[in-house]
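Please see the structure below; I have some questions.
Of the protein chains in this complex, one is absent; all others appear in place.
Chain nomenclature is as follows: A, B and C, assigned in order of appearance, with residue numbering initiated at 1 for each chain independently.
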Amino acid sequence: MNFRSDNTAPAAPEILAALSAVNEAPAAPYGEDPWSHKLNEAFSALFEREVRVFTVASGTAANSIALASVTPPWGAIICHEEAHIACDECGAPEFFSGGAKLVLVGGEAAKLTPERVSEAVARNARGIHSVQPAALSISQATERGAIYTPVEIAALGKEAKRSKLAFHVDGARFANAVATLGCSPADLTWRGGVDLLSFGATKNGALAAETIVCFDLDRAEEIARRRKRGGHLLCKGRFAAAQLLAYVENGLWLKLAAQANEMARVLGEAAGPHLALPVETNQVFIKPGADGLAKLRAAGADFYDWGPPGSGEARLVVSWSQRSEDVEAMRGLLASLR
Amino acid sequence: MNFRSDNTAPAAPEILAALSAVNEAPAAPYGEDPWSHKLNEAFSALFEREVRVFTVASGTAANSIALASVTPPWGAIICHEEAHIACDECGAPEFFSGGAKLVLVGGEAAKLTPERVSEAVARNARGIHSVQPAALSISQATERGAIYTPVEIAALGKEAKRSKLAFHVDGARFANAVATLGCSPADLTWRGGVDLLSFGATKNGALAAETIVCFDLDRAEEIARRRKRGGHLLCKGRFAAAQLLAYVENGLWLKLAAQANEMARVLGEAAGPHLALPVETNQVFIKPGADGLAKLRAAGADFYDWGPPGSGEARLVVSWSQRSEDVEAMRGLLASLR
Amino acid sequence: MNFRSDNTAPAAPEILAALSAVNEAPAAPYGEDPWSHKLNEAFSALFEREVRVFTVASGTAANSIALASVTPPWGAIICHEEAHIACDECGAPEFFSGGAKLVLVGGEAAKLTPERVSEAVARNARGIHSVQPAALSISQATERGAIYTPVEIAALGKEAKRSKLAFHVDGARFANAVATLGCSPADLTWRGGVDLLSFGATKNGALAAETIVCFDLDRAEEIARRRKRGGHLLCKGRFAAAQLLAYVENGLWLKLAAQANEMARVLGEAAGPHLALPVETNQVFIKPGADGLAKLRAAGADFYDWGPPGSGEARLVVSWSQRSEDVEAMRGLLASLR
Partner (left out) sequence: MNFRSDNTAPAAPEILAALSAVNEAPAAPYGEDPWSHKLNEAFSALFEREVRVFTVASGTAANSIALASVTPPWGAIICHEEAHIACDECGAPEFFSGGAKLVLVGGEAAKLTPERVSEAVARNARGIHSVQPAALSISQATERGAIYTPVEIAALGKEAKRSKLAFHVDGARFANAVATLGCSPADLTWRGGVDLLSFGATKNGALAAETIVCFDLDRAEEIARRRKRGGHLLCKGRFAAAQLLAYVENGLWLKLAAQANEMARVLGEAAGPHLALPVETNQVFIKPGADGLAKLRAAGADFYDWGPPGSGEARLVVSWSQRSEDVEAMRGLLASLR
């Protein structure tokens, strides 16, 4: 019973099939193939406005290239202290941006608020001797499984505008957030002031397909340059494009995310008093204490501890591909801890 | 009849099939899966010594990460003036290395000689005011389709050692070179003093699978860090590993390369007096003049002009997947120019 | 009455005179002149062991070049959250290091403890996904005017060694610390495990003379390269060397620092109950409330507010050149607030 991460899941059959479908004949390289071109259209339709889409090989690349395109080397990126860009990318945003600084901010459930952002800007914008706040980056859903509503996004977007920050969303689990909220992707992005979205597919059914969705078309040329220079302009771009087309066409992305979310909800319910945070997507944070975690592991469950050492807290991530018998078994285990 | 580049080819069926084969169940992420582990073994066997293998998303990434791991920011990389790293990677080596300098050297058929390398080192190693020669990078096969023999590699390796240069090989078409020479991959690499090889598979049958083969194990940790930081440590690494395993197991890589080379040989023969350079791999450089090129295009052939504008020279690249009727037709066209 | 900073002070007459003394005849450029050579000897004597000295144009350059020489781009530098390198250098350490990350740690009077350093290392050293703790940087004296004793330095040095961190000291006010402690400069540096010291002279009597004192001779070549590349290898190096020689010869540096410290002590005493922190060097932190600060300003005193807005706290810095009548007047003003 592996609940370590949704990145352990295989690829969805629909997406694997799409690879074969584009493999019939030669095609132009470096994103000049028909499928890559179609991507811009498909995402423009999905987001209800013209966008430019840049596929890359990883979420780290998507985040870092997007942020570097809106942050000068002497700029600061405001983000949560648990953000993936801060903790899990080995300094990739600093590398791509030429040495920008991440300004870390606290907040419940790994969420930022406009007040905290405003404070961080004020603390750091002190003229020539300090770095210059240039971007705001949030994760949707957050590293603690929480969701920003359209209203919250709009409030952050307003603050970003006021403080002259570009607004970036790390959407490694964007699908899970949209599936829960049931709103339009546009409501969670550009309508709320978002300039750039890292749109993830790998955790939710693709083999390797992440993309930058660029709402600020003036940034497109710079993103294209930074992508090439980072080695992320793929020679046979059609294989990445095909994955993403299969992912968003016919709502596959939301179907898979909804499956995962629903199984997570079931586990959260089972955890009852040991639930540490509300279950809003496919991540379940439980706090049954060290003994409880030991019991789960003894029964064959695999997952990561979370929080400070010794906190007795853990994270369970449910993927779209999780077997129902595993979920059922885990439900029983969690219930038995109560 | 598309002879623009081998990067327009589809993926080989064996490689596509390998993706399905590893998609059955969850697997550990970030290269901790069984297939990624097996890669090190497979390549160690292939190269007849212990190596460390790092898959990345593109040849640009392989070249740049490899070179950055042996070149300090104030270092110089000696390469041919037509090298891919110099002309076609939008400055990626400079980006990954933190601003190293490429020192460009001339040479027939895009090949370097020990003498030219030695001169370039002498010209550039002038103490604290100049950059410090740190690496030698060659392409095998070269951008003009030429091959370095084991003896030539060893001579360059000796010069690299003498001048304290790390020795890197851009092997985007390494398979084509090995297929022609019929020697061991070891003879073209570490036995001749090569420290790092960018081993390409994408042009010769993979979807997207390039890898750094590291012979100098002391560099492995730094390469791992730079790969992660560049966004090239893939979440679901097994899909890249599976492609490469299928590629080298059972000699598929050499079979595909030999196919392409043979078809290129046929075209070269047909070109006869218009052949600009010997055909040693799957690239054919012809010089039938502007009129000749116009005739070929009028007859439906698609390819790139090469050399300075107006030189009447062109490059034909034959991929493993080229249809025999296209090759036959092209042969006829070339013969008709004579 | 200007107590804003010691960087407003003029240059000491002895140091200005030294410039004329070296201006008689031509001299070799780029640090190959006799005075630059003598610097290594003078500092080796001062620090009681062989050192290498690198003059640069600013403390920011000294800190950044020193840190970049011991921190890989994927490395982390542990420092206090109020450190000059974190707050006042516009991201220069990130720039020179190629994007390293500063890990910020709290602590009284801007001081770090081995425990806090150890925690920060543990929190950040999580394998390939996180940055790699590589350096520890402290300020001596701190940004809050506090001093590390030889015993405290040795304890931090031990922790640095245990955690495989290079140990750097930002000594913009190193002279003030040594003057107070009365110990050997060696006791505050290499004897306690310090690898690199930014040795400041500008705030304490020079025109523009900062230097990196390198105790780890293996780093010297890299520092030399980074200095040149940063534009800090001065063409007429003798003028910087002459300032530093005059500064350390005959104990001028300690005489000037002791003067400043003594005047600060007097002001601290006068502040009495409004003193926020003990006066250990030439910085006086007072907290007389907003009204108190307003009174001081109305009486002609000039200084910076300190701490969060509205805290009613301020910093007074006394330079070696402060006029005794100004100090006397300030003493009276401070006493009147009690």
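The criterion applied here is as follows: contacts are C-beta pairs under 8 Å (C-beta built on N, C-alpha and C of every residue); 3 or more make two chains touch, one makes a residue touch a chain.
The structure presented is a predicted model; accordingly, all values stated were derived computationally and were not measured.
For the chain missing from the display, the contacting residue among C:S58, C:T71, C:T189 or C:N282 is C:S58, taking the whole complex into account. In the complete complex, the hidden chain is touched by one of C:P34, C:G127, C:G231 or C:G251, namely C:G231.
The missing chain, though absent from the display, is touched by one residue of B:F3, B:Y30, B:W74 or B:F285; that residue is B:W74. Of C:L39, C:V53, C:A76 or C:C90, it is C:C90 that touches the chain left out of the display.
Seen across the whole complex, the unshown chain contacts chain C at 2, 5, 7-11, 16, 19-20, 23-30, 56-62, 64-65, 89-92, 95, 202-203, 207-208, 225, 228-236, 239-240, 319, 321.
Those residues of chain A that touch the chain absent from the view are 30, 72-74, 98, 128-129, 132, 222, 224-226, 228-229, 233.
Although one chain is not displayed, chain B still touches it through residues 73-74, 87-91, 94-95, 97-102, 104, 126, 128-131.
Methods note: only the chains that are shown with their structure count from here on.
The chain pair sharing the most C-beta contacts is A-B. Using mean Cα coordinates as chain centres, the one most removed from chain C is B.
Nearest to the common centre of all protein CA atoms is the CA centroid of chain A. Chain A and chain C have Cα centroids lying 42 Å from one another.
Centre to centre, using the average C-alpha position, chain A and chain B are separated by 34 Å. In chain C, the residues that touch at least two other chains are 73-74, 98, 128-129.
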